[in-house]
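Note that this is a trimmed complex: some chains were dropped, and none of the rest were shifted.
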């Protein structure tokens, strides 16, 4: 194992410390990235329904926090309910895709769209579900560099084409998924998850939604 | 010198048949575009809940047909309910944006993504809501060529940036909307509608969803 990194030995491939006298210290003047707000829109929270109150409570108990995306939607209880129902059906209901696979799609799509919120929250989910921090990094950085089964790779290639060139999808793209072992129902689910994060990424970026800071350390 | 215009071939864009002897008739061999199926995935319809049965019945009564997007989701009653609730809140609930403005965003986003289903269905909505067929065409073809108020143009510019470059949206983009007269709640709604059609366009294209043929003639 490598030693614990400290400021004195992180230089990626230094032959020695060549910094002369008077050199600025490495980190001088870069503001700390404290994600304290929820988003850039000023929308006061609405009165939540009992169902939504219970939902937030359950988040606190099971996760230790309410994800900021839910706080963002809390300015309107009807929108919050509709979003939560839609999201939970998509990502948690039974499917031919495992929850990890759905999270992998979420992160790969969010990487194409460079969405800070979703890469952070769902990157954490991939790390925790898989128990493999490198897998989360690969999905966020460049899924093409990951070691995947052919079936998983076909799934992610389709999700990326859905993201970047949906108008060019044709029957041969769906056929490629069928040949890889996916059913028509699975194809719907891949399209639906990829589609959803193309929505979520855009709403998060348009409103500058900030991820809960706790995600950064999860599953490392 | 230019060729002198002669009787048999001078008229551009004419509807009449001016083909000479031996010329192939204009439309020979192009298949008729009958949109009879709902989508390219073979997903048998599920048993619908009474609420969804009533919903489909109401569509038949008021529209004369059930929109194919609803038939596409009907393979799973829970997904259909979640989609309908999410959609109806987004497009029909009270908002600082009129229903026409939300439909204009829908069409402009769908034009960026070249989604046949959504351009057809929501292009019809713009024509009918506005009573102006040319407005529907302009939203579908090139919204930059339309005569719009500065506020509407700012709204559509933001929706297009949300569509094509969401990771580059920053506070100055939101400020531009505020200066144009939009509230933070309006900004959410613009982002949410634009985001939604970035999802819908992709699911429709990924599954080759076909619009009900009746849309083509609405509002002409």
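In order of appearance the chains are A and B, and numbering begins at 1 in each one.
Rule of thumb we're sticking to: a contact is a pair of C-beta atoms (placed from the backbone, for glycine too) under 8 Å apart; a residue touches a chain by one contact, two chains touch by 3 or more.
Remember, predicted model here, so these are calculated numbers, not experimental data.
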Original post:
So we've got 2 copies placed here, but how many does the whole thing have in this file?
Top reply: 6
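Definition applied: only the chains that are shown with their structure count from here on.
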Original post:
What whole-Å value do you get for the distance between chain A and chain B if each is reduced to the mean of its CA atoms?
Top reply: 29
**OP:** Flag every residue of chain B that touches chain A in the complex, lowest number first.
**Re:** 40-43, 75, 78-79, 81-83, 85-86, 89-90, 93, 113-115, 158, 162-163, 166-167, 169-171, 173-174, 184-185, 187-188, 190-192, 194-196, 198-203, 205-208
